[in-house]
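Removed from the display is one protein chain of the complex; every other protein chain stays in position.
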Amino acid sequence: MYGSTVIRLAVAGASGYAGGEALRLLLGHPEVEVGAVTAASSAGARLGDLHPHLLPLADRVLEHTTAELLAEHDAVVLALPHGASAALAAQLPAGLLVLDCGADHRLVDPVAWKTFYGTDHAGTWPYGMPELLTGPLTTSTTTGSPKQRDALVGARRVAVPGCYPTGISLALAPGFAAGLLEPADVVVVAASGTSGAGKGLKANLLGSEVMGSMSPYGVGGVHRHTPEVEQNLSGAAGEPVTVSFTPTLAPMPRGILATCTARVRPGVTVAQLRDAWHAAYADEPFVHLLPEGAWPRTADVLGSNAVSMGLALDERVGRVVVVAAEDNLTKGTAGAAVQCLNLAFGLPETLGLPTTGLAP
Amino acid sequence: MYGSTVIRLAVAGASGYAGGEALRLLLGHPEVEVGAVTAASSAGARLGDLHPHLLPLADRVLEHTTAELLAEHDAVVLALPHGASAALAAQLPAGLLVLDCGADHRLVDPVAWKTFYGTDHAGTWPYGMPELLTGPLTTSTTTGSPKQRDALVGARRVAVPGCYPTGISLALAPGFAAGLLEPADVVVVAASGTSGAGKGLKANLLGSEVMGSMSPYGVGGVHRHTPEVEQNLSGAAGEPVTVSFTPTLAPMPRGILATCTARVRPGVTVAQLRDAWHAAYADEPFVHLLPEGAWPRTADVLGSNAVSMGLALDERVGRVVVVAAEDNLTKGTAGAAVQCLNLAFGLPETLGLPTTGLAP
Amino acid sequence: MYGSTVIRLAVAGASGYAGGEALRLLLGHPEVEVGAVTAASSAGARLGDLHPHLLPLADRVLEHTTAELLAEHDAVVLALPHGASAALAAQLPAGLLVLDCGADHRLVDPVAWKTFYGTDHAGTWPYGMPELLTGPLTTSTTTGSPKQRDALVGARRVAVPGCYPTGISLALAPGFAAGLLEPADVVVVAASGTSGAGKGLKANLLGSEVMGSMSPYGVGGVHRHTPEVEQNLSGAAGEPVTVSFTPTLAPMPRGILATCTARVRPGVTVAQLRDAWHAAYADEPFVHLLPEGAWPRTADVLGSNAVSMGLALDERVGRVVVVAAEDNLTKGTAGAAVQCLNLAFGLPETLGLPTTGLAP
Partner (left out) sequence: MYGSTVIRLAVAGASGYAGGEALRLLLGHPEVEVGAVTAASSAGARLGDLHPHLLPLADRVLEHTTAELLAEHDAVVLALPHGASAALAAQLPAGLLVLDCGADHRLVDPVAWKTFYGTDHAGTWPYGMPELLTGPLTTSTTTGSPKQRDALVGARRVAVPGCYPTGISLALAPGFAAGLLEPADVVVVAASGTSGAGKGLKANLLGSEVMGSMSPYGVGGVHRHTPEVEQNLSGAAGEPVTVSFTPTLAPMPRGILATCTARVRPGVTVAQLRDAWHAAYADEPFVHLLPEGAWPRTADVLGSNAVSMGLALDERVGRVVVVAAEDNLTKGTAGAAVQCLNLAFGLPETLGLPTTGLAP
C-alpha cells in the first residue's frame, strides 16, 4: 500500500524543457517530494528565472549535477543531452531508481546505436513504454498479450522512450502483433512542436522563424528515432520491420501528430484492425482509440499523459492509416518517466498523471 | 474537516469554453463529483465530441438545462451567456451553491448594468474575487486589510468575476487602497487570447483571421468589463476611479496580459509601491508580485489559477505600470469559481487548483 | 509585344480567400485592370469590410454574380464553391478567358468525379499547371519533355489545379516521367494552413481550436484531391499510379508542406533522381529544387508563386522522399490562375507574380 513513505526525487538537467516538465508533473504527484534540482552550466540560477511557470519552486537554486548529490535520493530523473547520461548513471547506486530521459540506454543493437549516435553503446535498460506490445499474439495470449509493463514493475533502471517513438510505436504495434500488417514499407510522417528540439539557441528555432511555418528535418531516414521505432515494431511483429520516417517542425510549442501508414496483409478488414487495436488498449488508462471517423488533435492531449489515436483503412491502396497525438514533453518524455516511477515503486500507474488536456 | 462528503456539482452551459474549463478543473478536484452536464442547443451531444480533451468524460451526454435537474446537486456552475443566468438562478434553491460565471450579478449599480448590458438589473451577489482589497487601508488595518474573501466564506450565491477585471483589479487595487494613486486617468490596455470571445461562430474569430494578427475591439470605453473594473477599483480607493480600457485580441487561444497604468500621487516612491503590493499579496496563494525587473508571460500561468504581475514606476511621467498575466479561462473564469466553491464549503481555498502553468 | 491593351478581369466569388488572393495579385499585375468583383450572399458588401488588406479596393462594392456582368470582361476568375462553376461557365462566351479555381473541370474521368464529388461530371478543361510533366520521357524528349504548358498557351478555359495537387504532383512527377519510381505505394502526408479550408464558419476552424494544434482530416483516401493527384502522376508515368494521401491541418493561416514518398525502382541512385528533377525544373521560374541537404519551409514561399522542394533517397527502405512547400492561396490557387492568364494572353509567364516569400 502506498501513502506511507514519500519518494525523494532529484531532477538532473532541470534547466531544459524535459526537466521542467518533470518538475511540473512531480509537483502534482502526491507521493513524491522534489529534492535536488541540478544542472551543468545553469547551476546557480534561480529556477524562477529558468522556468517561471513553476511558481511553487521559483526560489529554488539549481545545484551542480554530481553523482553524490543524486545518490542521496530515492529516485532521479536524468534529463540530459543524449550521450551524457551513461557515464553519470554508471556512478549511481543500484538501488536508486534512475529514469533516463536520454537515448543512451534505449537501443538493444549496439551497431544501430553507433550508426545513429556515433559513440559506443552504453548498454540496454528496461524500456519505459508500459503499453507496448512486445511480441506477436497467439491464440493463447489474446487476452493476456505480452506488454512492456512487466519489465518495469520494480525496475531500478528505466530507459524512457523518445518522443516520436512513443506515438508511432503505440500507433502501429497492435497491427504488427496481430499479424495484420506487412513488415516492409511502413511510412510515417510526424509533426512536432518546437519544444521537441530543446531549449538550445539555434536560429531556426527562433519564434520569428517558426511561427506560421512548417518545415521538415532529418529527412531520408537519418533521424535518430528511426531505429528505436523499428526496434519497437519489430518486437511486436516478431520479425524485422522497416520504417520510412520523416519528422517535421510545426508552429506550436508542444505536441506530436504522427501519421503512420502500413500495408495490410491481403484480406484484412477494418473490423479486424479495430478489434486488434481495441484488444491492445481497451484497458489502458493512457492510450485511447477514438471512435470510427474521429481523429485526434494535439491540443486535446496538451499537458496530458494520454496518447489519442484514430484509425482508417484505405482499401483503394491497401494501407491502414493510424494518426496518433501526444504531448512530446508529457507522455513523450516526462510523463512516461513518472508512469515508470509509479510502476517501479508499486504505486498506482496513473498517480499524479493528468489524462485531460489543456484545450482550447 | 473535509474529506467526509463529496460535493455533487452540475455544470450548466457545459458546451462552451468556460464550462469545459470548469469540468477540466473539477475532474482534478478531490472533493467534487461531476454530476449533470447540461446545455441548451447542444443537449444530446456527446461530451467527447464537444470537448475531446476531457477524456474521462468522453462518453457523457449533455442534458437539457433545467432548474429541476440542477437542484438535485450541492453546487452548480452556470456558464451561460450574459443575461441568461438570472432567470435560471431565481428558480434554484437557496441552499444550493450557485457559481455564476456570467455577468448578471456582478455590478452593484443598476444604471451601469442597464447602460452596458441593456436589460434590467437582476441584483448583486457576493463578488467572487477573494484577494480583492475592498477599502482603503488605515493604520489600524494595515495588517488586516479588508478583502472580498470575507464575503465568500459560506456563501451560496457567487458572482464570478469577468476575465479582464480579474487581472486589472488585482493589478491596481493595492495602490488605490494604500492611497498612492490618483483616481483619475487610469489607462489599461489588455491583450486576450481568443477563447475569451467564446465558441460562437464569427468570421473574425476564424483561425485564418486571428493567427499572426493583433487587433483591438470595444475601443472607446464601450467594453462591458469597464464598469466592473471601475467598481472594484473605486471600492479599494474609497472614491470613484475612472478607467480608459482598450481590449485587444491576440493570436493565442488562452491568456490575458493586462498593462495597467495610473498616475501616482506626488512624492510616491517605488519602494512605497512595492510595499503596498507586497502587503496585499504576500500571503495570497494565487497572486504573485514578481521581483523587481521581472515581468510575467501569459504562458507561465497557462491552465493555472495564478495571477502573476510585475510593477515599475515611470518617474519621468509619474505613472506606475503594473502588468498582470492570467489565464482567462482559469483564474479569469472557472478557476475563480472553484476557488469560491472551496471558500463556500469551508474547504482549503487552494484545493484542486493548479499554481503551475503549462509552459513552454 | 504586350503593354498595348489592358485586360479587364472580373473576379466572381470575391468574398472568399481564393477571390481575395486573386485580387491581391491582380492589383500588382501591370496588364490587368480589376473589373467587377462579385459574390452571392455577400453582394452589396464593401470590399474593405471583407478584405481589409486590399486597401486600394476598400470602397468597391460587391455586385451579384451574373453571366451578363462577367461577359463584359476579357477574363474572369471563378472562385466559387466546388460544383458551382460549371453551370455559370456554360453561359459565358467562348472567347472570354475563364479561369476556374474550383474543381469542376479538373478531372478527366467522370467516374472519379462522381465518386468523390457526387454529381455529374461537367467536362474537362485544360489543366492549369504549366510545369507538370505530362508523359514519360524518352531519349528523344529529354531536352524537350512534354509539359502541360503547351495546352495553356492561348487557352480560353482553364481548370486551375487544387492546392494539394500542385505541390504533390510537381514533387513527384519528374521521378515518374523518368521511370525511376514504382507506380504503387506512393504515400503522401501534407500539412495545410487553415485558409485551405475556406472562410466558412465551422467550429473546428475557430482560432481557439486551431492555434497550437495539429490534426488530420479526410484520412483513408477520401480527400477529394486524391484522384487529381493520381491523374497527374499517372499522366507523367504513363501507367496508373495510386496514392495514399493524408492531409492535416496546421496552426498557420497559409502554406502547404507536402511530404511525398515513393519506392524507387531497383538500383536507382540519388544522382539519377536529382538529375531527373533538375532536368524537369532547371528552367522553370516557379519550381525550385533546393541543394542537397536543404529543405523548404512554408514561410519562404508565403505569398509567392514558387514551389520549393528538397529531395532525399532513403536507401535503407528504398524510398525517395520529396518535401515541397507552397502557398496554398498563391501557387496553390490564385497565383496559378494568374500564371495561366499570362499564358493564355501571350504575356510573359511570370508577369505580376512574386517569387519572393514574406519571411520572417
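Labels A, B and C are assigned to the chains in the order they are written; within every chain, residues are numbered from 1.
Please note the rule applied: a contact is a pair of C-beta atoms (placed from the backbone, for glycine too) under 8 Å apart; a residue touches a chain by one contact, two chains touch by 3 or more.
Not measured: the values here are computed from a predicted model.
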Quick one: say which of B:T124, B:T242 or B:Q272 touches the chain that got left out. B:T242
Selected from C:H73, C:R157, C:R254 or C:R319 as touching the chain missing from the view: C:R254
Write down which of A:G35, A:P165 or A:P253 is the residue touching the left-out chain. A:P253
Touching the unshown chain, chain A contributes residues 17, 193-195, 197, 199, 201-203, 205-212, 251-253
For chain C, enumerate the residues touching the unshown chain of the complex. 17, 20, 24, 27-28, 48-49, 51-56, 194-195, 211-212, 253-254, 288, 291, 294, 296-297, 299-304, 306, 308, 354-360
For review purposes, identify every residue of chain B that touches the missing chain, sorted by number. 184-185, 187, 189, 191, 206, 208-209, 211-217, 219-221, 242-244, 246, 248, 250-255, 257, 259, 261, 263, 295-300, 302, 310, 312-317, 319, 321, 323, 325, 359-360
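Here is the rule we use: only the chains that are shown with their structure count from here on.
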Select the chain at the greatest separation from chain B, using centres from the mean of Cα atoms. C
So, comparing each chain's Cα centre against the centre of all protein Cα atoms, which one is closest? A
Can you compute the centre-to-centre distance for chain A and chain B, using the mean CA position of each chain? Integer Å is fine. 36
Separation of the C-alpha centres, chain B versus chain C, in whole Å, is 47
Multi-chain touching residues of chain C, meaning two or more other chains, are 193, 206, 208-209, 211-212, 251-253
